[in-house]
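The complex appears here without one of its protein chains, the remainder shown in place.
All chains are identified by letter, namely A, B, C and D, in their written order; residue positions are counted from 1 within each chain.
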Amino acid sequence: MSLALKLPRLRLKGGSSLWVGGGLVAIAISSAILAPWIALTDPVLDANLMNAELPPSWEFPFGTDAQGRDIYSRIVWGARVSLSVGIISQICNSLIGVTLGLTAGYWGGWWDDVVSGLTNLMLAIPSLVFALAIMAILGPGLVSLVIALGLTSWSYSCRIARAQVLSLKSQGYIQAARILGYGDLRIMFTQVLPNILGPLIVIATLGMGGAILAEAALSFLGLGIRPPFPSWGSMLSEARDQITTAPWLSVFPGLAIFFTVLGLNLLGDGLRDYLDPQSTTRRG
Amino acid sequence: MHSNENVHEGDGLMRKLAWLAIAAIAVIGAGTANAQQTPRKGGTLRMTAPYAASFGSLDPHVTPRAQDDIVGKALQRSLYNWDTAANKLSLELAKSVSVSADGLTYTYKLRDDAFFHNGRKMTADDVIFSFTRIMDGSKGYPGARYVRLIKGAVDVEKGTAKEISGLKKVDDYTLEMTITDRVDPGYYFFGGSTAILPKEEVAKGNYASNPVGLGPFKFKEHIPGSRVVMDRFDKFYKTGQPYLDKLEVLIMAEAAARDVAFRNKEIDTSILGPAQYVAYRADPQLSKGILEVAEMFTRSMHINLNSIKPFQDKRVRQAINYAIDSNLIISRLVKDKAYRATSWLPPSSAAFDKTMKPYPYDPEKAKKLLAEAGFPNGFEFEWTTSQNESWGLPIVEAVIPMLARVGIKAKPKLVEVTVLTEILMKGDHQALIGSSLTGPDSLATLRCYYSKTPRTACNYTGFNNAEFDKLLDAAAQEGDMAKRDEILKKANNLLYDEAPVWFFNYNKAVLAFQPWVHGLQPNPTEITHQYPENIWVDATSPAK
Amino acid sequence: MTTPLLKVENLRIALAGDGVTYDAVENVSFEIGRGEAFGLVGESGCGKSITALSVMGLLRRPLSLAGGRVILDGKEIQNVSAAEMRRLRGKRIAMIFQEPMTALNPLSPVGRQIAEMFVLHQGANWNEAMDRAEDALRQVRVPSPERRIKDYPHQLSGGMRQRVMIAIALACGPDLLVADEPTTALDVTVQAEIIDLMAELCAAKGTAVLMISHDLGLVANMCQRVAVMYAGRIVESQVADAIFAAPTHPYTQGLIDSLPRLGERARRGRQKLREISGVVPSIANYPAGCRFNPRCPAVTEVCRSVVPEATPLPAEGVVRCHHHG
Amino acid sequence: MLLVLGRRLANIIPTMLAVVALVFLLFSVLPGSFISGMNEDGRSTIDPAVMERMRKEMGLDDPLIERFAKYVAATATGDLGISFRTREPVTKMLAGRIWPSLKLVFAAMTFAILVGVTLGFLAALKPGSLIDTAAMVGAISGLSLSQFWFGLMLMYLFALKLQWLPSFGYGDGGLRNLILPAIALGVGPMALLARTTRAAVLDVLNADFVRTARSKGMSERRVVEWHVLRNALVLVITIVGLQFGSLMGQAVVVEKLFAWPGVGSLMVDSVFQRDMPTVQGCILMIVLFFLVINTLVDLAYVVIDPRIRYR
Partner (left out) sequence: MAESLLSLDGLAVHFKVGNALAGGIKTLKAVDGVTLDVKPGECLGLVGESGCGKSTLALAIMGLLPPTRGTIGIDGHQISGSTPPDRMKMARTVQMVFQDPYASLNPRQTVRRTLADPLRLHGITDKAEVETRVIDMMAKVGLRPEQADRYPHEFSGGQRQRIGIARALILKPKLVLCDEPVSALDVSIRAQIINLLLELKDDMGLAYIMISHDLGVVEHVSDRVAVMYLGRIVEQGGWQEIFENPRHPYTRALIAAIPDPFHRAAISADAKARGEIASALNPPPGCHFNPRCPLRADICTAEYPAFGEVSPGHRAACHFRDRVS
């Protein structure tokens, strides 16, 4: 192939989106991990109604909420919930999606038809609607939320995995492995999976942002995680009645969600470029 | 979801009866202040329906919901109504009534000037038809529980009779009704679920989408999930009324959206939650349009005495009451949109001991009591709650740290409002915060702590106290009302001491209205239930 | 000697990498006379395709023309305005690409894609242009062209598509046709047909051809003169028959000797093929001196440090090798 | 064309059937079920005996399989059952909601397409430029917004502060009431479309046939008009279809916030009321919309992309 055809595509700030996104996500993750040390107060117990609904000040950098709790500390602690919802539900989605997609793409046949049918079904029911139904059945809470979000948006990773497998399946090394006598499962996990991780990680990263937004949406609809422990979605949802009277109640959790999801989206984009075999950053 | 204040707290009848007793303490806001002015004819009123994102049905027999009755008051009428000015029941569709000596037969002289929107005059047949329809056992209409008061109604419900034997048409405008108990039927027949509907319109089969009633406004349009629009009915039986040309009821379940819309002058009335209550009161303009009414529901945390060991000890329960700074919560979190509860019965009850003071905030005492009870390091319990803004999660969240300070760890368990009662009836809770009707019949109210009352009836705490039982038995025997109240007072005080609940507050309902709105009624049964024929808007109203 | 149709002088093409700029093509010079077929041969990555693109003025980032001149019919065209270059492209110089599969717009009927040429360069209206597109298809011997003009590329076989490409390229009777590996994606039997067709049509129209290929045999078969490129430089250029019969540069020799040729085994029995050791260097690692030196069997000290000059060969040609002449 | 249509329609049926089955099973395990739908806030207003009789009459005590079969059979005839809450046919309730829903969804998608595709295009034609950077930063921010937060901010700014637009509600169904919810709903798809369009156009601009077009001596503008637009459209239309199709389901939050009387808000309310027939009807509606839109997109493909016809 001539050189001209292999020329890398120019990408908008592929590198910077990786760093900016990674940075934002790193901030969110470190606040989640370091919450006990960087939070000023306990997010649940340090309520003092005498301090209720104070605007931001030196003492309460982000203000206080209706119960008089420090919003900054609640956001810091809330990172734990929001991020674990994002991460755990995406792990579920990825596990389901990858398992189904991998096997469907590899084995094909009736199993592929079944999985494709399921995937189309999942795509046809908007995941928010599906999650809503599951939340209604399980009741609000962290575990239900993780289940609801972890069971309902695997179709993307499934599709990606399947498409990747289909394109890899005819690759020489997969055929070589079969010819060498490798079993199907061994091929799937040692030959195929490591080579399709890149796009799956990207999907999972973007999906995490989606899950955090979905948590907020479900909280709004009254089916999120409700406290005592704070999550950004529930903080935002609780604060919405005070939008005209105490805007800082919704501004800060809103910004926390926005920047974290933005970070995840940027990170996903950056990873997409970074992990893309055609990308310049990895060539040569 | 229901983040509103005033989430419907009870079924229609009980809710309304509650108001008999406390009507006196209804705070009448600015709404009546300019009542002296001459009502202006014309204009449009835009009311809000804040309790759900849609109406259940415009067929009043089908729906038991407070939300639907907002429209129902404009479209349909029942035999009685609640006179908000006099705070008593009054006849609505009848001009007079006579009662037989045994107090069981009522003879109504019906109005001969009441027209349905289709132009036909109402007769006794319509009342009989409506009550008979409600007793259709295959439909399970919620109003059936009221109509069952009439003799023979149950047979219709069971399908063994076609007609209610206790209802007799004497002539077109005279109706004889025989009831089974010596009670005032007014309490039973003033709600929307016993409204009088025209047979021919119901027979068309699409009544809910084209409701025709006796109300001051006739149905124009219903956009499901959005609004109902009604026009003035010129043949309404109260002369000169209604004043308004048009009435719109807009569905607005989101408090934040309602707030923005009210400030944006897109709606004329809005129910306020605590957050807005403070803001509106503080605002020089908005504060002029606030209508407040006290409610009589006791908000409390039901402690399930049969769940965990600590709860079986009175001292622990008292400790909980001492440990919580209820006044602080009411002032800071509920923003004074409530009155502090002392014991189970409300202050307006005759059996309320006015000398009694609520539990003071005393964490030291709480700690001491806990230590005495054998829990010096506290204990842990699960606290079931809904998301209700006034008696749900926000309160629990505020209480958790207070309890924590005395060593009690409360873990909230969030459920939907719709399943609260089911949980209570099953006893699937250790503690549950809710709002309970506590009037007007003090005996009936206190019977919820009678040991023989099953949990499914209302003994949600599983309270079992021999002394209390004895008092209640005595009260039931006592014919003299004053003496009975004395006994009940003792019972209520005993409850205070036993503290099977955390006594929290009684609610205050608040309606905000635009300055051009006049004639709003401080309806103690439900502040959003306005008799719209009395409302008028002055020329400053921006609505077309 | 008359002015050559195309003269490329000291062409230099830069490739912008991450913070570094490489010379992808360096010091490349050649001439093509009117109606002449000139071949540019080399392995992948040697710079032959981008040389062709630079003649077309189609280099895109990260590639850019860094030096040298491209003279068409006596006029320098490497710096003309974009509009002027557009007028030249298609009309005076046309190009055929390697992949007939992707070089045609999949959503446009082939007739229209040919007709565009007449609309663009000859001001024809679409009806007229479609009629002429049909003729053009007939010329490249596409069966039943009246039906084919309405076909979409995916309905045609690879060979047919390449015929369409030829029809497009030759539509306006260009002076020069740049053919970049036009048959690499085709089967051998089809390749033979396409090459014959191209040669025939160009001869008939007097169109000169710049043929780019990795297949020395193919180029030598079709072209009068051939230049061999290695690692961004022309290492040898000669008359086609001569380069095959008497290759001068060790790389050219290696290329010819390293491949089994049909009939060779029958004549001489199976001989071990002559190998060119090592690998083609990547653009970032071009060796100093003669770029072939790490692989050259005749390498000496001078090869490793000094870039060989072009040495003229007796019969109209040059070679760049320290060990020649 | 007809063939594709036929094939797609044939696909809709099993998908719908599967959705019906899934939804049916899901809600058959939902606690509360029928009774809650009849009550107000969990307080029974109906005699338990009557309730039992009604359960029987409505066939709710029948075995699940039997109920499912009946439901499917009824659904096939367009009968989605009677709402527990309003006692009205679900089809009728849906009929009242579908028009506002469609209006919102179409308005949101129009917004998304107009703004998103335009931005994506401009960005791709000048990669690395200011407009590109701005569009892409905007797009990725748009994807990171929480719908209801954004809606609330819109409401606060345009209704309360600027007083340009009504803050909520359906009003008379006119455009003024539509704008804010449509933007709140459309911002996500808009951002996605801007990105997709940009990527698609860049892809096409790098395609071999565009190089061919350039080698023909075409101006960039012609190249874009004659060869890039249509090809980019093929890539964009998939995303348009998927977004469009799922928008009715995504609208739940926006409908609730803006008190927009669509299918989404009906569904949420019905979930809380445990009004199963209505919830099922809403989900079926949402899924049907998705499938119909995707069928239309497939047909659009056939029109735009000749390759499909022969596949």
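Quick notes
To be clear about the criterion, a residue touches a chain if its C-beta (ideal position, glycine included) is under 8 Å from a C-beta of that chain, and two chains touch if they have at least 3 such contacts.
Remember, it's a predicted structure, so these values are computed and weren't measured experimentally.
Shown as candidates are C:67, C:106 or C:158; the residue that touches the absent chain is C:158.
Remark: the omitted chain is touched by one listed residue; of C:200, C:275, C:301 or C:316 this is C:275. Set against the missing chain, the residues C:9, C:43, C:73 or C:131 yield one that touches it, C:43. Interface note: of C:67, C:106 or C:217, the residue touching the hidden chain in the full complex is C:217. Interface residues of subunit A with the unshown chain, by the touch rule above, are 171-173, 175-182, 186, 190-191, 194-195.
Subunit C residues in contact with the hidden partner, per the touch definition given at the top, are 43-44, 157-160, 187-193, 195, 214-218, 220-222, 240-241, 244, 251, 254-255, 258-266, 270, 272-277, 279-280, 295.
One rule holds in what follows: only the chains that are shown with their structure count from here on.
We define each chain's centre as the mean of its Cα atoms; on that basis subunit B and subunit D are separated by 38 Å. Note: centroid distance subunit B to subunit C, computed from Cα atoms, is 89 Å.
Centroid to centroid, with C-alpha atoms defining each point, subunit C and subunit D lie 52 Å apart. Touching two or more other chains at once are residues 5, 10, 221-222, 240, 243-244 of subunit A.
Contacts with at least two other chains are made by residues 1, 254, 256, 260, 263, 416 of subunit B. Per the touch definition, subunit D reaches subunit B in the complex via residues 31-32, 36, 38-47, 50-51, 53-54, 57, 85-88, 92-93, 96-97, 100, 152, 155-156, 159-160, 163, 166-170, 173, 255-262, 265-266, 268-269, 272-274. On the side of subunit A, the complex with subunit B involves touching residues 42, 44-50, 52, 66-68, 139-141, 221-222, 226-228, 238, 240-246. Put simply, subunit D touches subunit A in their complex at residues 14-15, 18-19, 22-23, 26-27, 29-31, 127-128, 132-133, 136, 140-141, 143-149, 152, 156, 160, 202, 206, 208, 242, 245-246, 248-250, 252-253, 256-257, 267-268, 271-272, 279, 283, 286-287, 290-291.
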